[in-house]
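Excluded from the complex is one protein chain; the other protein chains are retained at their positions.
Our next item is chain A:
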Amino acid sequence: MIQRFQAFHPAVCFFYYAGSVTVLMLLQHPVALLAALLLIVVINAVHDRCKGLRQWLVMIIVTGFFLLILNPLFNERGQHVLFVLFDHRITLEAVIKGGMSALTIIAVFAVFVSYNEVMTPNKLLYLFAKFFPQFAVLLMLTLRFIPLMKRRLADISAVQQSKGVYVSGGNWRERAKNGLLYVQVLLTYSLEEAIQTADSMKAREYGSSTRSTYEHFRMKGIDIIAFLLLGFFLAVSIAGRMQGHLYLTVYPVMDSLTLTGTETVYLTAFLIYLSFPLLAEGGGMIRWRLLK
């Protein structure tokens, strides 16, 4: 668990993820991308032993694989021909290009998996509520309604089955018809009941004045420090990229894959930025040990 990181103000977490995704999209260097991906996997591992990542594994691999394969198949440009397949030149340049987009996609995916775990609907709601109060109410209602509808549909199917109307048997036409009937009952019933919800909202002064929001999270000193640190490293990484570093020129002539001295510095800055959750957790552990 990366509890320390989760305990930060949602704005900090959101900033971290937004920054990570931005830089990952900007980077165009296999070494840098590979290093970043490794780090993200480690973060996922520390967080939930890659449970979340494993759920998406097939999807991630398939997407990455396609990107890796498709680019060399459609793109013949490049000077280093690896081999020829059915009169089609497979070039090193194309493979590297494809590999980089694959790595980017995989890394961004992995970041989102972690984001999903850390940014609970609750935190998201809080962040949005400040700027779009109406949207926040909508989001809240939706969050409640989806599981509610699910349960109602289960109830409807039990009751209707007792009447001999079911979707788990009979020919497909009958099934489809009954399924639609279920949905019809679900919708009419839900709309009918929603009137009461609306009344209850009105009875609690909904829409009578501008909404404020209950702030579940307080910005603490440590959050501001985290903001400053993250901001600094992010700025350095982006500045480096703006100057043309950490970008592998492939066409017309491919650069060397090894990083130059300045590039190493910028990459280190980005890696420090990325490993922020780990550093926070590690720092917390050390402090805990010392206190004990």
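One rule holds in what follows: a contact is a pair of C-beta atoms (placed from the backbone, for glycine too) under 8 Å apart; a residue touches a chain by one contact, two chains touch by 3 or more; residues count from 1.
We take it that contacts and distances are computed from a predicted model.
**Student:** I notice the complex is incomplete. Of the names "Energy-coupling factor transport system ATP-binding protein", "Urea ABC transporter ATPase protein UrtD", "histidine kinase" or "LivH_6 protein", which is the UniProt protein name for the chain that's not shown?
**Tutor:** The record names the chain that does not appear here as "Energy-coupling factor transport system ATP-binding protein".
**Student:** Any idea which of A:Phe14, A:Trp56, A:Phe128 or A:Tyr166 touches the chain not displayed?
**Tutor:** A:Tyr166
**Student:** Would you mind spotting which of A:Ala7, A:Val108 or A:Leu141 touches the chain that isn't drawn?
**Tutor:** A:Leu141
**Student:** Which listed residue (A:Ile156, A:Leu234, A:Val250 or A:Ala269) would be found touching the missing chain in the intact complex?
**Tutor:** Of the candidates A:Ile156, A:Leu234, A:Val250 or A:Ala269, A:Ile156 is in touch with the missing chain.
**Student:** For chain A, enumerate the residues touching the unshown chain of the complex.
**Tutor:** Contacting residues on chain A, toward the hidden partner: 121-122, 125, 133, 137, 140-141, 143-144, 147-148, 151-152, 155-156, 158-166, 169, 181, 184-185, 188-189, 192-194, 196-197, 199-216.
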